[in-house]
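Excluded from the complex is one protein chain; the other protein chains are retained at their positions.
A and B are the chain letters, set down in written order, and residue numbers restart from 1 in every chain.
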Amino acid sequence: MLAYIIRRLFAVVVMLLVVTLVTLSIFFLIPKMTGSDPAAMFVGKQADPASIEAVRQKLGLDEPILVQFWHFVSGIFVGRDYTGGGDTIHCAAPCFGYSFRTEQDVSTMLVDAFPVTLSMVIGAAVLWLVLGVSTGVVSALKRGTIIDRAAMITALAGVSLPIFFTAMLAMLVFRTQLGWLNASYVPISESFGGWFGGLLLPWVTLAFLYAAMYARLTRATMLEVLGEDYIRTARAKGLPEPVVLGKHAMRSTMTPILTIFGMDLGALVGGAILTETAFSLHGLGGLAIKGVSERDLPLILAVTLITAACVVIANLVVDLLYAVIDPRVRLA
Amino acid sequence: MTDKLTKTGAAVGEPVATGSAPSDAFLDVRDLKIHFPTDDGLVKSVDGLSFQLEKGKTLGIVGESGSGKSVTSLGIMGLHTVGQYGRQKARISGEIWLNGRELLSADPEEVRRMRGREMAMIFQDPLSAMHPYYSVGNQIVEAYRIHNAVDKKTAKRRAVELLDRVGIPEPAKRFDNYPHEFSGGMRQRAMIAMALVNNPELLIADEPTTALDVTVQAQILDLMRDLQKEFGSAVVIITHDLGVVAELADDILVMYGGRCVERGPAESVFYEPQHPYTWGLLGSMPRIDRDQTDRLIPVKGNPPSLINIPSGCAFNPRCPYADVPKGGITRTQRPELTPAGDRHFSACHMPQEERTRIWTEEIAPKL
């Protein structure tokens, strides 16, 4: 087990290195292909070529890609200095690069943004897991009834409506019309109530989409599990129905849901861009948009890495949990 | 579709009283009907089945897939009425008497408490019948503790004892193994241990050896025979394999199209079978003493649809002798069970002498 974890973690590191190299390459190659120069975007519009060249040097864009790669990776462990124009900017370890757009360490920006995204994703996750799974279970147990149909139609709507639409609708109804939940995000360290109130609407909006998916998945899985022979065995043993459902059926039903849940969680941490944008939450998604729209390479690189790291680590955790739940899974 | 039950609106799942006298027999099934409403129509899986079974005796129910054997066994266990979420419920009528109690009209909770304690069941595929996420030992412990207020330790001791009894080596060690870590035969032994953990008086074994290797099959059958002697339970063994029944059964009941077509003492059904369908089954049975050059004789055609059971004798489309009785009676009139010997009944329109003649002259020599 331990050897397995170590091996997997090693694979994670390798993967992140590859992601770094690919991201760097993309930003190394794009200017070459399109003829646009990231350095030129940093200087004013009347800038002369010498200034552009100086900025390019400071950004390290003049170096070969492998050198840039090495600087980035070593910066994570020992920090990094950006020198140019008589000014030296020190980026302390762990240095994930320095954003010349905002003149901040990227790690500072990440530390700032990460709790926002995490708060939003985890809150929503709790909500959708509870709502989605319970709806799915009820729907499965009431299959074919009006309750089942109503739940599944709602779920279909939830799955089909794009998040920006539900977000807009939620804001229109709750904020504009009812005047509720108007608060902006407040860190939990400042005020729990403010944090809760500010995030409630994003939670509900995001959870609506995912709860819908989870309800459908839970229902389908539950129905499949209820048809399993071992459920019949459990009944034949004389177990009361709540035990049959709550213990035997739920454990099997939760397995695939857990898998998806881990993946979703990992992907959302870096990818809840629409929700963050709609509710003006300054999280990782916002940083991603900002990075791309302003060609802020260090920022894009770091956000890409964080997202990739979250996804692969979530994968790893899911695999480990899977082994705990299902004794048939062997980690090797 | 003209179905008496639907038309009269008999309460679904509740028995229609056919005579309320408590039975002297240990297990007494009277005119059991189990119908399933589906989108395609009413499936009459069991359509008027009656039989009795005494304690310590074994009844073999034989028939092809879809003849209603398994539905009957689940019906006795009361498993058609629990966990049927959202589905249209099975329509069950008739009476099932077990040890002087009528089960179909009993409180479902009472039946639930009888399940696993007074009547237990062994299933065909022990791999899928055991929960993959729980250890074998714990599944047996669970079966024990639900009916006995004992602590885990006691229950574990009991489970290990039973694992030992069904022939699992190093039972204390294997207690913590998961089903997938057992071999097929071991799993079925564990399944039997689980069924027997509460000393049930009635044991229903639904195709207990079908999923197993031939050699393992023999071991399991031996085990069951020994256990029956030891526990003194009544056993219903359901199979499509006459060989299995030959090994174990005191009585045999042959089902076709949801009905009993022949029943009687094993000896008599084996050596003087009275129904063309039983002949077919015997003909398709591999026998060690049979001449190797002879081919098996399968029963031609397919089992009948249970939605549109052929009028007349359900077997008539496949029966090589359907035209022996004159006037097409096999196609218009359903044959009733009639005595054909000592406790031996069969449902066939052919006169008994004719059947005896065909069996002794045409069928038996070929077997």
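We take it that contacts are C-beta pairs under 8 Å (C-beta built on N, C-alpha and C of every residue); 3 or more make two chains touch, one makes a residue touch a chain.
Basically, contacts and distances are computed from a predicted model.
Engineer: Can you tell which of "Peptide ABC transporter substrate-binding protein", "Acyclic terpene utilisation N-terminal domain-containing protein", "NADH-quinone oxidoreductase subunit E" or "Phosphonate C-P lyase system protein PhnH" UniProt lists for the chain that's not drawn?
Structural biologist: For the chain missing from the view, the UniProt record says "Peptide ABC transporter substrate-binding protein".
Engineer: Missing chain touches which shown chains?
Structural biologist: Its contacts among the visible chains are A.
Engineer: Give the residue, chosen from A:I289, A:I313 or A:V329, that touches the chain omitted from the document.
Structural biologist: A:I289
Engineer: Among A:M15, A:I89 or A:M213, which one touches the chain that has been omitted from the display?
Structural biologist: A:I89
Engineer: Looking at A:A278, A:L301 or A:L316, which makes contact with the chain not pictured?
Structural biologist: Only one listed residue reaches the unshown chain, and that is A:A278.
Engineer: Of the residues in chain A, which ones touch the absent chain?
Structural biologist: Answer for chain A: residues 34-37, 40-48, 50-51, 54-55, 57-58, 84-87, 89, 100, 102-104, 109, 112, 164-165, 168-169, 171-173, 175-177, 179, 182, 184, 273-274, 276-282, 286, 289-290, 293, 295 touch the chain left out.
Methods note: only the chains that are shown with their structure count from here on.
Engineer: Can you give the whole-Å distance between the Cα centres of chain A and chain B?
Structural biologist: 55
Engineer: Please output the residues of chain A touching chain B within their complex, sorted ascending.
Structural biologist: 140-145, 148, 226, 228-241, 243-244, 248, 251-252, 325-328
Engineer: Please output the residues of chain B touching chain A within their complex, sorted ascending.
Structural biologist: 74, 77, 79, 82-83, 85-87, 112-117, 120-121, 123, 125, 128-133, 135, 142-143, 146-147, 178, 180, 194
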